[in-house]
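Dumping the structure here so I can ask a few things about it.
Just one protein chain is left out here, and the rest sit where they should.
Now for chain A:
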Amino acid sequence: MRFTKAMAIPTYRWPRGVRTGLWFLLIALCCVPFADLEVSSLDPWTDLGRLLQGFISPQLMEPTLVIEALLATLAFAFAGVALAVVCGFLLALAFHHPLMRGFCALMRSVHELFWALIFLQFFGLHPLTGLLAIAVPYSGIFARMFAEILDQVPKQPGYALPARSGYLSALFYTRLPLAWPHLVSYASYRLECGIRSSAILGFVGLPTLGYYLESSFSQGYYPEVAALLILFYLLVATKKLWLRRWTLPVFIIGSPFFMGEGMPIIWGNVWRFFSQDIVPSPLRGSDPTWQSFADWSSNILLEQALPGIWNTLILSQIALAVTGIFALCLFPLISRHCFSAAGRMPGHILLVIARSTPEYLLAYILLQLLGPSMLPAVIALAIHNGALIGYLTGRNSNEIQLRLSAPERRVDRYCYELLPRTYPAFLSFMLYRWEVIMRETAILGILGIQTIGFFVDSAIQEIRFDVALLLIVIAAMMNIMVDMIARRIQQNVSR
């Protein structure tokens, strides 16, 4: 067929959001050659088989121990999150001040395991260590989110109040009641995260689930590992049943009694930590010179911080991209536009399990199976975060009302209707998650991957807390920067 008039075909440009996504993908691909992604264990399949067999015949270790571990996990989560809610709310009221903003950013940019490692040095294995390890970063998180929620409340009720009503009265009569449901639902979501964090704290020695998981795993008692994991899933999945309005105060008031005895705090240690341990070693002597301090810091920067930062960046960019791909593949499983209610059940179960398994735990298990490389870390981060973002995106897609004449073939429907409609939400979940993935990547170093957490952990083992603290601060700065970049991109995309 010929056209009488030659028509100029205009050039097509991908939408801004798509280009942003592709840039992230490209960066991740460029990172791959620098990443150590090999499987170094001799026979990963046998071990995986044994682990799965454990799930078929799970075996409970001593029941009293397990119950104690579960209760301790809940106790640290409830007490830590409750304390953080109170502190976070107070901080949120002053959040508009730039100094406060920076302070909160610093609190939440340090991972709870890093906080635990810090507090361990001076409180020792005392319940306060676990409590603060959760409460401090969560306060920073709550402060930011609560401040955002309080800002989004409709303004008219506040304006309509008589003049000189007073700040507190205005807060309690207008902003707080208006924001209440959102505050509660966010706190409840965070409580779930708190249970995961609390379980993980066991890996550094607190008496929560992670402690027993690690000891069973390292001895190869897979049926015990399976039993503990199943109990953990049940605990999270049945949250709605045991967590009611009237049980909440019981849990919070009861929690201090289930955190274990721990060791008594030696206050001399606390004093020594601040006055000596964290002071850079060249400055500790009687005549510190600038030269020795410069040598000390350049040494740490070149030999530990730089490789740590490099590996953290490489690993987190790859993990971020794989997370995105996972999420885009997973979300149709729970979308009502793709499957019937019954057809969505397997997807829901898969996503619940994947997102309630902490990435640290997944990485630990996969590292045992695949051997030490970045591969298990990438998979672990992508499974947990991909399932979470897949769940959020799927929920977002269920709010879409498709036209009656929407494409019938599932692939067409996914590509032409669901993907373009949910993509903006997906992208903002991803940008929000970027910082979280970076923070987790740093922490996975404790397991032996050479991200910044690896160098922190070795410094602590060598009892060089000055070095450890410097590295933790560097990791925190990285997270704050990523958070700022992510916000910039978000503003740019949604413009």
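Here is the rule we go by: a residue touches a chain if its C-beta (ideal position, glycine included) is under 8 Å from a C-beta of that chain, and two chains touch if they have at least 3 such contacts; residues count from 1.
In this section, contacts and distances are computed from a predicted model.
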item	value
Listed names "Cation antiporter subunit", "ATP-binding cassette domain-containing protein", "Rieske 2Fe-2S family protein" or "Alternative cytochrome c oxidase subunit 1", with the criterion being the UniProt name of the chain not displayed	"ATP-binding cassette domain-containing protein"
Which residue of A:Ile141, A:Ala406 or A:Ile480 touches the chain not shown here	A:Ala406
Hidden partner interface residues of chain A, rising order	3, 7, 9-13, 15, 17, 401-409, 411-412, 415-417, 420-421, 423-424
